[in-house]
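Note that this complex is displayed minus one protein chain, with the remaining chains in position.
As written, the chains take the letters A and B, and residue 1 is the first residue of each chain.
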Amino acid sequence: MPTNFLELKTADVELLDSELRTLCARAGAEAVVLLDLSGAVLSFHRIPESIDVLMYAALLASNFAATEELSKKLGVTDFRVIYHEGKKQNLYFDKVSDETVLVVLFKDSNALGRVRLFCEKSIPELARAVEGITKSPEAAGAMTQGRDAADSIRQIVESLKTPKSGG
Amino acid sequence: MAIHNEPARELTYKIAYHGPGMSGKTTNLRFIYNTLPGRQAGKMLVLDTAVERTLYFDFLPLVFSIPDGYKVRFHLYTVPGQSYYDASRKLILRGVDGVVFVADSRSQRFQDNVESMEHLKKDLSEMLLDYGTIPLVMQYNKRDMRDVTPVAELDAALNDRKVPFFESVAVDGVGVFETLSAIADAACGKR
Partner (left out) sequence: MDATIDIRTVDGNVNILLEDAQVGSIREVLVELCLSTMAEFSMLIDAAGRVVASGGETAAFDTEAIAALAAGDLATTRQLARMLGEPEFALLFQHEKQKNLFMTAVDNDAILIVVFDVETTFGALRLRIRRSISQLQQILHQARKNTVVAFASTSDATRRSLEEKEEEHEGAPSTAAVVQPAEPGAAQPAATGGTGLPEQLANDVRKAVAWFDGFKGWEVMFKDEVAFMRNSLTRNRPEEIENVRMTLVRTRARLTEQKRLLEAKFRMVQSLYQQFLSVLHGVMLKAWTAEVVDRAMKAAFTGVGAEFNMISSGAQKKADGAWTLEFASIGKQMVLMCHARGMNYQDGVGELLRQMNASLMALSAFLAENARLRDELIQGWARVFHHYAEGLKTLDLESEALELFRPLVRPGQMPKA
């Protein structure tokens, strides 16, 4: 069965990128990422080279999800924000929509107020942009790519079959 | 929900491996990680605890480059099987595009498989996903053990949608890529 797709068009990507760039500069942040809570990255700005973006996103999303669920178990109904304070770096999570969250990495813990302020300003814009992303039952023209990828995997299956074992 | 990033020419699908505790979900991912080259399999993340039971999830990002320049990504996740982790398990199913159900073929685990299937249905509905239509593939693992339930029996008890199933010995890699291939087909829309 075909799955549902989030269609990020050029306009969407440009809008998100520019919003994150602005936020990053104003808040004085090291890095900013906009995540879907399934773990996918919608947009990011200035993630350091040393960080594996995909693993970073999976951890951030699952961290937020666990904390959000935890807060529900505690009877909290308006959970929105997480703050992790470290020795040199800090992480600030702010919810953008039901399915998306903004995560800011910044150095000086004293700047928390500033980060919060600019997040608060950016989030309505980001929410609007996210809301505007098309959701469709099939990716325009992308079905063949999916099939080609599945073919690649099938080739791997073939190549793993050796004559001496059952494969 | 799959992601199509048009300007970046990327498609991303999320696949979750579900099933009772220690049925071989993490083993599937490890084998895939150990077999594929670095340009196709990214770094694997494992969050586990005493005697290697998944605590929250494992994560393995795969990427395939297509001749026309598109990149297709499959993000593989495993969920913790033990019912103690009910609350955290369903969170991993958020936005999932395909599920692999890994059953433990040993006869002593039969009931655990059935229960885990019930968990899957419940978890999916709590995450607003439809069990009836979500791309699904069954894997009957540990076929090499001495006291196993016949495949036909497992299939009758667990596979009410009659989706494709595969026999496997994940620890040896048998059936792992066949299963992956099938769920990729299903998630990408091919029947």
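Definition applied: a contact is a pair of C-beta atoms (placed from the backbone, for glycine too) under 8 Å apart; a residue touches a chain by one contact, two chains touch by 3 or more.
Model, not experiment: these values are computed from the prediction.
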Among the chains presented, those that the missing one touches: A, B
Of B:M1, B:M22 or B:L76, the one touching the omitted chain in the full complex: B:M22
Touch residues of chain A, complete complex, unshown partner: 51-52, 55-56, 59-60, 62-63, 66-67, 69-71, 73-79, 81-89, 91, 105, 159-160, 162-164
Where the unshown chain meets chain B, residue by residue: 21-22, 27, 30-31, 33-38, 41, 44-45, 47-53, 55-56, 82, 84-88, 108-109, 145, 171-173
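Assume only the chains that are shown with their structure count from here on.
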Centroid spacing, where centroids are CA-atom means, of chain A and chain B in whole angstrom: 22
Of chain A, residues touching chain B in the complex: 1-10, 13, 36-40, 42, 52, 54-55, 58-59, 62, 65-66, 69, 73, 99, 135, 138-140, 142-143, 145-150, 152-154, 156-157, 160, 166-167
Residues on chain B engaged by chain A in the complex (per definition of touch): 1-8, 11-14, 35-36, 42-43, 45, 56-57, 59, 61, 64, 66-68, 70, 72, 74-75, 77, 87-88, 91-92, 94-98, 133-135, 173-174, 177-178, 180-181, 184-191
